[in-house]
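This is the structure I have questions about; it appears just below.
A protein chain is absent from this complex, but the other protein chains hold their places.
Chain IDs A, B and C follow the sequence of writing; residue 1 opens each chain.
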Amino acid sequence: MSEKIYSVVEAEIKVRPDDIDMNNHVHYSKYLDYLLTARYEQMIKDYKMPMQEFIDRGLTWFAKSVTLNFKRALALGDVAVVKAQIKEIHGAVVKIDFWILKKGSDKIYVDGSGEFMLISLTNGRPQRIPQDVIEKYSI
Amino acid sequence: MSEKIYSVVEAEIKVRPDDIDMNNHVHYSKYLDYLLTARYEQMIKDYKMPMQEFIDRGLTWFAKSVTLNFKRALALGDVAVVKAQIKEIHGAVVKIDFWILKKGSDKIYVDGSGEFMLISLTNGRPQRIPQDVIEKYSI
Amino acid sequence: MSEKIYSVVEAEIKVRPDDIDMNNHVHYSKYLDYLLTARYEQMIKDYKMPMQEFIDRGLTWFAKSVTLNFKRALALGDVAVVKAQIKEIHGAVVKIDFWILKKGSDKIYVDGSGEFMLISLTNGRPQRIPQDVIEKYSI
Partner (left out) sequence: MSEKIYSVVEAEIKVRPDDIDMNNHVHYSKYLDYLLTARYEQMIKDYKMPMQEFIDRGLTWFAKSVTLNFKRALALGDVAVVKAQIKEIHGAVVKIDFWILKKGSDKIYVDGSGEFMLISLTNGRPQRIPQDVIEKYSI
């Protein structure tokens, strides 16, 4: 188990009209879409290894578990700021903490944690995270 | 060009809470999802050739064009009834008319037309609709 | 804190083509939409108090937190069976456990838990769950 402290990476996502539900707020499942959008962008921008590179190596990431705590609701016109920090890399699993804020505010709207598992595209089984990936993620 | 009159096929879709937008109605893009859901179901139920059978033969369907006329808006609790009728089968293209009603009503909520094109999965190019498919669709 | 054992209620949701993502499986955020769809249906069918009745009384439900554990992935053609059981009713909050299975299988695809909070539409503040609602939920 790693005791490293990983960097907080972040990405911005503009709320779209189709994200808004009958309560005039961002629909609760959309925060998972914002999280995934941010992770894809962070893979390119921060970890310098886009999803396509994993696929080219016969690998992909699957969500293993996720917890969301809804504190405030984003609305149309808002820009979501998704911050994420790796907590631990162990075997095939990366554990992260994340925080979703509204751009221009320092209040947390949604926070939570997630586990993402590296999977072999050949046999669908968990795959130990390769050392060079661990190094790329160790920023 | 076919002059055949094709059957009207139909499928039912329950409105889900995530289909509802800030106007408290089914979001306008969701009618395209209802149409696609109905076409998949009609392929199984009416044409006796599910999408998977096309894929197994190296084929898939792509939307070429679609027109939607919004007349009334479905709401939470409603069940959409999607009726569709083939208008013409020509080359690689099936043209359909469709009507979306609310279950229990005879009023049309959305109607329109669409063109779906058969595509080869090998080279991505339009593929003349095979004779046995035309026969299956000629109900 | 209640020590009552609540009933397991269930609802079925047909997977739609727009639920499927690039991995050819139900997209991970859609399970939250399935959960919500099931809760709305269970409110009508099991608790005999549809969401509209809450709104008419100046109340609504907000998600406070949710945890999802992804074990298997549903695919196109599958019907999701969402089972839910109230674990505890306390103050303004209902805690539930849920399990999402594939119809015709006894394997759990996704499970998790959630907290839903009753909110006053007038002031947006948590509202103690009224006794008659507790009774309706105590099946």
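By our rule, contacts are C-beta pairs under 8 Å (C-beta built on N, C-alpha and C of every residue); 3 or more make two chains touch, one makes a residue touch a chain.
All values derive from a computational prediction rather than experimental measurement.
Chemist: In the intact complex, which of the depicted chains does the undisplayed chain touch?
Modeler: Across the whole assembly, the hidden chain touches A, B, C.
Chemist: Considering the complete complex, identify which of B:V66, B:V93, B:I108 or B:I134 is in touch with the unshown chain.
Modeler: Missing-chain contact among the listed residues: B:V66.
Chemist: Who touches the missing chain here, A:S7, A:T37, A:Q85 or A:S113?
Modeler: A:T37
Chemist: May I ask which residue of B:L36, B:V81 or B:I100 touches the chain that does not appear here?
Modeler: In the complete complex, the chain left out is touched by residue B:L36.
Chemist: Against the chain that's been left off, what residues of chain B make contact? List them.
Modeler: 23, 28-30, 32-33, 36, 60, 62-70, 73
Chemist: What chain A residues would touch the chain not displayed?
Modeler: Within chain A, the residues touching the omitted chain are 13-14, 16-18, 33, 36-37, 40, 50-52, 76-77.
Chemist: Touching the hidden chain in the full complex, which residues of chain C are there? Just list them.
Modeler: On the chain C side, contact with the omitted chain comes from 17-18, 20-22, 24, 27, 29, 76.
Definition applied: only the chains that are shown with their structure count from here on.
Chemist: Work out per-chain C-alpha centres and flag the one nearest the whole-protein C-alpha centre.
Modeler: So the chain sitting closest to the middle is C.
Chemist: Among the chains, which has its CA centre at the largest distance from chain A's?
Modeler: B
Chemist: Rounded to the nearest 5 degrees, what is the angle of the rotation relating the C-alpha atoms of chain A to those of chain C?
Modeler: 180
Chemist: Using the average of all C-alpha atoms in each chain as its centre, how far is it in Å between chain B and chain C?
Modeler: 30
Chemist: How many angstrom lie between the centres of chain A and chain C, each centre taken as the mean Cα position?
Modeler: Spacing between the chain centres: roughly 24 Å.
Chemist: With chain centres taken as the means of their Cα atoms, state the distance from chain A to chain B in Å.
Modeler: Averaging C-alpha atoms per chain gives centres 35 Å apart.
Chemist: When you check chain C against every other chain, which residues touch at least two of them?
Modeler: Expected reply: 33, 36.
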